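Only one protein chain is missing from this complex, and each of the others stays in its spot.
This part shows chain A:
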């Protein structure tokens, strides 16, 4: 501290005169440089003094480009302070100059070998501070040895642990796993709490990447935690922080446990639950101190405990308690706690156990949105509302978000717009409500409504006949406002161009009025919007012959025909020509109403995912998929096709302002590709399998009833029963639209091979399915011999003038012909041994795709068709089953065994039957279920 005292007079810390300071520093730098370059060798003390001054100057915010060599020289000094300053300089001003690194490493190596604990500490701190790859190469082998050596001092162990952690983070490939790992795990048991604290961080990081190697840490961490958490505040002496026993250690241990699933061993699991309950109980106790440090430390442990409870997601009781605790915090006077409670509840909302409990706090959260003074807290409230939204509360949440949007901070408006648009679409029961919501969005925050949002409303209106009239009426009314957002003009232009006829009967919205209304906005709009409006006009020519003359006059005016913008000019010329030469028939064909858009993932959702990172949104999606019958659900959008051309033609792109070769390359978001997204994949006549059908198929392996397929138009439900080698399946086709599906023809397709193994008989159904109606088809099934393929159900029909084709795999699988067989343990193993020929056994080892729950697993095995045999396997955690597959030609006995490994989240499934193909097929079918 002596070294820089001289500076006090030189620099005022507030930096009043920057110029004077710089001058002073340059002079000093010149002085130091001359000292370093001078003929006279500097003694250690002077070197240290100048190196320290350089550091000081650097920390004042000036660049330092020399002195590194002198600092490295200090490292080899025997004087502690010289060495210390040398190391500090290296730590703060690392230079990747390889030659220096080599010298630094040599000095560090000497200090590590010297076994002087103080010097070792300095050397380890330096490695941890620099953490470069060169250092990892030099020391990653040595540090684990220091860490686990019996004679290493505690403080050195602590530094070694965190030093290794830093090297592992920077260069994991250079840190070899080995014998030391098991000894490191046992540091959780160390007597010195400081060593435990440091080691736990290291173990957590290592366990994240090598869970198997460190899994013994789980029980050790639980037992340590159970000794720390309930301690009286005096037990841990200096490790107690404001009456909270070892809060840092507790948090780290809880964090470590989050690298693993719930402990398998019931005793460990019980002990952990007790700890978590203690933590929750302590939150209810009166505070032992009024100091904020006490409450922060206590709540830090509580929040980490809640994170662990959420991570395990397996104890409904703890989840609900956690939710109630967070509910209390929502109204706490500490802003920090309110913020964290909102954040933590977001994750609780996605757990099926606590989703309902979270929903009870809706009013408090809405209130937070209105009253919180801090934007970051309000942002959390928006996130939580989004996470807790489902069909039951969507109208309320969407309304509140819209209200908030009017005054929301600019920084978060775009995100709220996306969220409102997604929720409105996802939970829309009433599409009129959806249209209102989106138009409101445009009204309140038009600038923040991205293309994705308004494209989407057009897609949905086009696809849902029942809302088209309402949409036309609503946009017509919205356009009456003297000043409306350009996005509204776009939506209005498109919708009136398509569906303006639906409201033309009302004299208040006659064709001419509609046209004048749109055209009154024309001159205020940008080029892409004007182009869209021109297309709407030509659509009007087809819809309303009576306004043809007026529109032709407009198109013919100089401002259109001689427009400086080549795209506008071309449209005007071509549309004018089209309207004058084409017969009404041709016009009607060319300008026909747009066909429905193919269903696929909402592009808005994709945008939000991009904005927020994939984690946040997908979680919500996954957990809510079951609850919502959303309008979407297709795969990722296909890349925009090049089908868009600017010449009017009977293609889908008449209104598209698509990638036209005439438009000079402009910003793609605004001028080019305007509707490309909407039109990117035109409905295809190909009989490809419907998206998601494979997924549904797997769901039917263990059950017989349910919805096999669903899109905007059609729902296919199944009910089936099987007995021995016979079965009967009822297929229900539901028309979800309000118009007829015509030429409705479902066909069952079996390959030639499958036909010889499986016989399917059915009668054709009525070719017309009325709006909202359901028709039924019965399929009689006979299993002739074992088979592996599945038949395909292919359905063709006409909807709104276009051919639709849906193909799904029909879940008639070999296991449907199972007859369960009960048998005793002895019989089972006797038969098991009889089927020991290698071809008879098929085994599959796979990762668990769902929560590993014993009851669910049992239900699935029973649903699969086999008898579930209790008390057969010596290991009670394993499942065994037996049954007979009935075919007309033969009966095949099957034995199965499923061994779960919850630690590794893996399963091993073994099937033994007398036929290799049967073993293989059954194994493949069943393995998909867990």
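We take it that contacts are C-beta pairs under 8 Å (C-beta built on N, C-alpha and C of every residue); 3 or more make two chains touch, one makes a residue touch a chain; residues count from 1.
One rule holds for everything that comes next: contacts and distances are computed from a predicted model.
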Omitted chain, identified by the protein name its UniProt record gives, among "Signal peptidase complex catalytic subunit SEC11", "Myotubularin-related protein 9", "AP complex subunit sigma" or "CBPA2 Carboxypeptidase": "AP complex subunit sigma"
Candidate in contact with the missing chain, chosen from A:52, A:147, A:478 or A:895: A:52
Residue of A:73, A:181, A:197 or A:219 touching the missing chain in the full complex: A:197
Residue, one of A:75, A:207 or A:246, that touches the chain absent here: A:246
Residue of A:47, A:68 or A:166 in touch with the missing chain, whole complex considered: A:166
Given A:28, A:315 or A:710, the one touching the chain that is not displayed: A:28
Missing-chain contacts mapped onto chain A: 1-8, 10, 13-15, 28, 45, 49, 52-53, 55-56, 59, 61, 79-81, 84-85, 88, 91-92, 118, 121, 124-125, 128-129, 131-132, 155, 158-159, 162-163, 165-166, 169-170, 193-194, 197-198, 201, 237-239, 241, 246-249, 251-252, 255, 258, 293, 296-297, 299-300, 303-304, 307, 335-336, 338-340, 373-374, 376-377, 379, 613
